[in-house]
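One chain of protein is taken out of this complex; the other chains stay put.
Then we have subunit A:
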């Protein structure tokens, strides 16, 4: 494979890339047929890809592709993947092209991948989406989030009227759709205005899940049960992210509205309704879980909801409550409603999750909710939106949650290592 470099060198950028793809196809077919295990593309080939497709500047000053040439290359790739009938070959090829190598080519790799996936969404190239779904499972969440960001930008903000195209992916490739939701919920954690999901995206996700609650479990259902989940990849299900959305939404949207005073109340109402629907859907998904887990024999053994993420969520929430408390000295009934809603949803989600076996924790000595309430929020109880327990809804579970002792010991001391640092933020 390495010997074709000389023949590629004199070609123009596009035809060189085209030819390399052609050779790569043949090479991988051969590899699969020979049954070599594990099917691994050698480093020379990877170098060639980087040189002729990704145009990483090496010793020679590679001319960059023009946007038109790039589009042609994407088109060729689309056809290439489309025409390849064998899933294994396709998958191997995709990995060879786009698996991150931790070198300087990664940037252009990501750029090309983003465009390819975006294009595949537009023209409905299911095989590519499938491959991308796999890629999303295996890749560090940082990069997954970037891909999701590109898609959201492309379809939800940049090109008006292109939302339906993205909407179609749930029918085209549910796996990709599921991974996309996971990535998007990871990306938009509602900590700032930039990290609030666009309304279009929210609508899309809500309608997806309403249509088919099992969608969020697709990856979980399809993936083997091996513990071969790569470190810091996306969660198997987007459930954790969705719960976070539902719980933080009332507070986060209120804050945003406060910052931008002209925020239309319509939009806020819409969002509230959507989050409400989403919350219901998520709870419904939880209700599906016991059966599925039982079928797989995993009930009580696999925590789909990580304890750390719940802990991080509660700490976030307590911070938000604290802020809400500070900002609303003139307490009105309205200002009480949002924290109340958030706490209600937290309670419901925790209860259902625990009941459905998604959250594994034994009833221990410490009461998580109690901690939330008695955390940094409470000291000035007079102003607290939740002045006393009696006002809590009657069904508030007083079930003490036995989580891992270590985070609990740290919990009151605010600087909580959430285990979910987000060094990646869109918009930089």
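Simple rule for what comes next: a residue touches a chain if its C-beta (ideal position, glycine included) is under 8 Å from a C-beta of that chain, and two chains touch if they have at least 3 such contacts; residues count from 1.
By our rule, contacts and distances are computed from a predicted model.
Only one of "Integrator complex subunit 5", "GPI transamidase component PIG-T", "Aspartate--tRNA ligase, cytoplasmic" or "DNA primase" fits the UniProt record of the hidden chain, and that name is "Integrator complex subunit 5".
Within the complete assembly, A:165 is the residue of A:165, A:192 or A:351 that touches the hidden chain. Between the chain not shown and the residues A:154, A:189 or A:235, the one that touches is A:154.
Only one of A:12, A:42 or A:75 touches the absent chain when the whole complex is considered: A:75.
By the touch criterion stated above, the residues of subunit A touching the omitted chain are 66-68, 70-72, 74-75, 78, 115-116, 118-119, 122-124, 153-155, 157-162, 164-165, 168.
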